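Moving on, here comes chain A:
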Amino acid sequence: MNEIALAVQNVAVAYGEKPVVTDVNMEFPAHQITALIGASGSGKSTLLRSLNRMNDEIATVTGQINFHGVDINRPETNVYRVRQQIGMVFQQPTPFPMSIYENVIYGLRLRGEKDRTVLDQRVEASLKQAALWEEVKDRLQTSAQALSGGQQQRLCIARTLATQPEIILMDEPTSALDPISTNQIEATLAQLKEQFTIIIVTHNMQQASRISDWTAYFEQGKLVEFKPTDQLFMNPSEQRTADYLSGKFG
Partner candidate 1 sequence: MENWHTYLTGASKERQQERRGRWLTSLALLVIGALVVTILLFLIAKGVRLFTTGEGKLTEFFFSPTWAPGAGVFGAAPMIVTSLIVTVVAGLIGLPFALAVALAVTEILPPVAKKLLQPVIELLVGIPSVVYGLVGLTVIVPAVRQLVGGTGFGLVAAVGVLYLMIMPTMTSMAIEALQAVPKQQRQASAGLGATRWQTIHRVVLPAARGGILTAMIFGMARAFGEALAVQMVIGNAAIMPTSLQSSAATLTSVLTTGMGNTIMGTAANDALWALALVLLAMSLLFNLGMRLVTKKG
Partner candidate 2 sequence: MKKGWLAFLVIVVGLLGWGAWSAHSSGQLKQAKVTNVGSTALQPLAEAAVPGFNQQHPRVNVTIQGGGSGTGLSQVQAGAVDLGSSDVYAEQKKGIDATKLEDHIVAVAGIVPIVNPKLKVNNLTTDQLRRIFTGEITNWQAVGGPDEKITIINRADGSGTRLAFEDLILKGQAPKPAQEQDSNGTVKQIVANTPGAISYVALPYVNSTVKTLTLNGVKATAANIQTNRWPLWSYEHVYLRKNASPAARAFVKYLTSPTVQQTLVPKAHYVSVDEMQVHRDAHGKLSPVKGK
């Protein structure tokens, strides 16, 4: 097994009094794609959003989340730096109302990068990694909101890549897209894992089996099973996992 990018210990998440995730322990391997699957409400998205502290204001997260040996789930943590290292791509494409170019370098600009050549290079590199470069290279200064949904989502991936995080969290990144765009993004992800660790929440089991190296199955806020993807799909050790995979619930 590879190096560990992120280790979760005894993590529980509650919205007010209502527990949503209970007692999760898992280790995300570096430079791999880990898929989190499970029914709606199983707590997988909630867990994902806790990993870079995006749940701070709406939920109470307890337990430890270790990143480079530092528990980032502590009050003294600098959440901005955590999020700069652990980026996030959302279900809905969220381009800002500005040009494609400005969208990609947005994070960099805020960190004070002013050198034009650095910015230009980063834009090109990020858009290439997100497999969008060829489609937009001639209209970088046009509005990002004029792009198609699939292009917008790849732009959002490029925007996250441009900040050069270690880990990218993806919350059902293709569920709002058409099959062709979905394919393009899946192809992109396979390329990206050489450089990044990817954790992806998906509803689509085929997608999980196609792209991920590891898969975790969640049910009712609990981690049921966490294994290399082919093992989980071919040979689940838990009956509940098997039922879910074969379409039987409960």
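The candidates were selected such that all candidates are chains of the complex that A comes from, given by their letters.
By our rule, a residue touches a chain if its C-beta (ideal position, glycine included) is under 8 Å from a C-beta of that chain, and two chains touch if they have at least 3 such contacts; residues count from 1.
Keep in mind that what you see is a predicted model, and the values were worked out from it rather than measured.
Asks: In this complex, work out which of 1 or 2 touches chain A.
Replies: Per the touch definition, chain A is in contact with 1.
Asks: Please give the residue numbers of chain A that touch candidate 1 in the complex, ascending.
Replies: That would be residues 67-70, 72, 74, 76-78, 80-82, 85, 111-112 of chain A.
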